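Let me give you the structure first, and then I'll get to my questions.
Here the complex is missing one protein chain, while the rest keep their positions.
And then chain A:
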Amino acid sequence: MSSVLYDVPGPKARRISLIGSIIGVIVIGGLLVLAVMTLAQQGIFDPKRWAVFQIPDVWVLIGNGIGATLAAAAVAAVIAFPLGLLVCLLRISDNAWVRMPIRVVLEFLRGMPVVLMMLFVLLVFATSSFVAVVAGLVLYNSAIFAEIIRAGIQSLPKGQREAGLAIGLTSFQSRLTIELPQAIRRMLPSLVAQLVVLLKDTSLGYIVAYGELLRAVQVMADFLGPQYLFPVFFVAAAIYIAIDLAVSRLAIWLERRGSKRAAGGVAHVPVAGIPTK
């Protein structure tokens, strides 16, 4: 592999790099072995502990946990996206009396921890924890979706809106039929990346006692005994990360595919789902 940052390695540099790589692998491998041995001393790899996965109920509980996680994420995403669209249209409204209050509300929502919103809904409106989780996710993510779509509209060439207005469309018609479709298409990778954030944030439901995957792990550990905590946690974390990785891959795939197809390409997926322009 060559890079602009360094010369194509010659035989000597390749040798040093290879030796360095081997040492690196040995060090990391050594640390892993050390970790595994420490775990083994704790009896983590005792087959009896992992036999817990032979109990069908454990899988039922894990399945319920995944189901609860995905249900909260799906409901929140389905509500948050249209809401984000609406808020975005209000945020870029020509009327300052509409625009400014929305802007303040968006700043407020973006500066607030999602857990705090969940707790607020849970305690103040005395809802079920499911409603609290979904409400917290919807409040936060609709604000982010709105900002992403706004960034998309602003990235369009000015002529798009001017042409729309020139052929006699109203401002709203131009937004809806000319600008939004292009903006959403451009921002698709960012929107999917934000979906990953939303999916990850469902795990905050653990804190407001929503029965998602992590809560299921806790319940099982409390019920079966603390010695089963590690195996169950390990499997649950692996499932969580696998789901998130899959959706992340989808975002990257959309970005690659989109940069070939969408007019003017798609916007690069921003770090941490925050539009960076």
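By our rule, a contact is a pair of C-beta atoms (placed from the backbone, for glycine too) under 8 Å apart; a residue touches a chain by one contact, two chains touch by 3 or more; residues count from 1.
In this text, contacts and distances are computed from a predicted model.
Participant: If you look up the hidden chain in UniProt, what protein name do you find among "ATP-binding cassette domain-containing protein", "Response regulator", "Glutamate synthase large subunit domain 1 stand-alone protein" or "Amino acid ABC transporter permease"?
Facilitator: "Amino acid ABC transporter permease"
Participant: Of A:Arg15, A:Arg110 or A:Arg257, which sits in contact with the chain we cannot see?
Facilitator: Considering the complete complex, A:Arg110 is the one touching the chain left out.
Participant: Taking the full complex into account, find the residue in A:Ala132, A:Ile153 or A:Leu204 that is in contact with the omitted chain.
Facilitator: Residue touching the absent chain, from the options given: A:Leu204.
Participant: If you put the missing chain back, which residues of chain A would it touch?
Facilitator: Against the missing chain, chain A presents residues 1, 3-7, 9, 13, 17, 20-22, 24-25, 28, 38-39, 42, 44, 107-108, 110-116, 119-120, 123-124, 196, 200-204, 206-207, 214, 217, 226, 229-230, 233, 237, 240-241, 244-245, 248, 268, 270-272, 274, 276-277.
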